[in-house]
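Questions regarding the structure given below will be posed in turn.
Showing subunit A:
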Amino acid sequence: MTKMLHGFVAIAFVVGLGAFFPSASGAAPKPSGTLTVSAAASLTDVFPVIADAFEKRYPDTEIKLNFAGSSTLMNQVIAGAPVDVIATASKSTIQIGIDSELVARPLRFTKNFLTIAVPLGNPANISKISDLQRDGLLLGVCDTAVPCGSAAVELFTKNTLDVTAVTRELDVRSVLAKVISGDLDAGIVYVTDVKSAENRVEFVQIPFRDNVVATYHISMVADTREQQLAQRFVNFVRFSTTSQGIMRAFGFAKPW
Partner candidate 1 sequence: MKITANFSAIRNSFRLSIDTIFSAGTVTAVLGPNGSGKSTLLRVLAGLQGIDSGAIVFGNQVVNKTPSVHVAPQGRSVGVVFQDYALFPHLSVMENIAFGPRSLGSSKKVSQVRAQSQLESLGITELGHRKPNQISGGQAQRVALARALAIEPSVLLLDEPLAALDAQTKESVRTELEKQIDGFDGCVIFVTHDPLDAMLLADRVVVLEDGSITQEGTPSELAARPETDYVATLMGVNLIRGVANQGVLQVEGGGVLSVPQVDLRGEALAVLRPEAVTLHLLRPEGSARNVWQGSVRALTPMHDRIRVSIDASPPVIATITHLALADLQLSVGTPIWVSAKTLTIEAFAK
Partner candidate 2 sequence: MPGLVALLFLVIPLIALIVQTPWEAFPKIISSPEALEALRLSLVTSLVATAFAALFGIPMAWLLAREILPFTGLLRALVIVPLLLPPVVSGVALLEALGRRGLVGAFLYDTLGITFPFTTVGVVIATTFVAMPFLVITMEGGFRSLHQRYEDAAATLGAGSRRVFLRITMPMVAPAAIAGLVLCWARALGEFGATITFAGNFPGVTQTMPLAVYTALESDRSVAIALSMVLLVVSVGVLVALRGKYLQTRAS
């Protein structure tokens, strides 16, 4: 059994070297290689566009994307998933990774706000946030274990609302899907989610002063083998006009 394990490690090492040599022997190091990027579910639409832009800028690179709830992503990293960069919808989600030094210092790269998604035609006639307190209203939120859920709780607390949800979905897209299908009267989701589902769902805006901000953080995973490339990708996402422009187009706000 241990012998077999050694074999695997040896093979992995040789393959790794093979990938490493060309860039080491090149004169002017041109970015190349493959990055695995784990991104929060709410980034499902925007990150592929950003990744494309990155690959276009650096043609020898490849970005592999992995989407899930932020906590799930963190759990994957803890379990040793071969991830190079992680982008989450809150800082607290990756706190455990920071504490155990599994990820480098997380950096904010965009902001998102909550909104009330309602099915087309707004059958329950929601017009303001306090309408969510209505009896018998089928309201969906995220579970508090994921950022959109804790943000929703924060929203209700901030506005001293007494609301009861009928479901606590494990990612924001599930909430949205059930609003679109008409099974929920309302769902607390991100502005960007509604934007991604234009024409299939309506929304009721939450005024800025009542709203809760989700601050997205991106971080390099500590033991990445593509440290330089990972750093380049993080910078690209945070600072390039291309990336920030794409995020604006998808409804994300400036990070500061």
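Operating definition for what follows: a residue touches a chain if its C-beta (ideal position, glycine included) is under 8 Å from a C-beta of that chain, and two chains touch if they have at least 3 such contacts; residues count from 1.
Regarding selection, all candidates are chains of the complex that A comes from, given by their letters.
From a predicted model like this one, the values you see are computed outputs, not experimental measurements.
J.: Tell me which of 1 or 2 touches subunit A in this complex.
T.: Answer for subunit A: candidate 2.
J.: Would you pull the subunit A residues touching candidate 2 in the complex into a rising list?
T.: So the residues of subunit A touching candidate 2 come out as 69, 71-72, 75, 78, 138, 140, 143-146, 165-170, 174, 178, 181-184.
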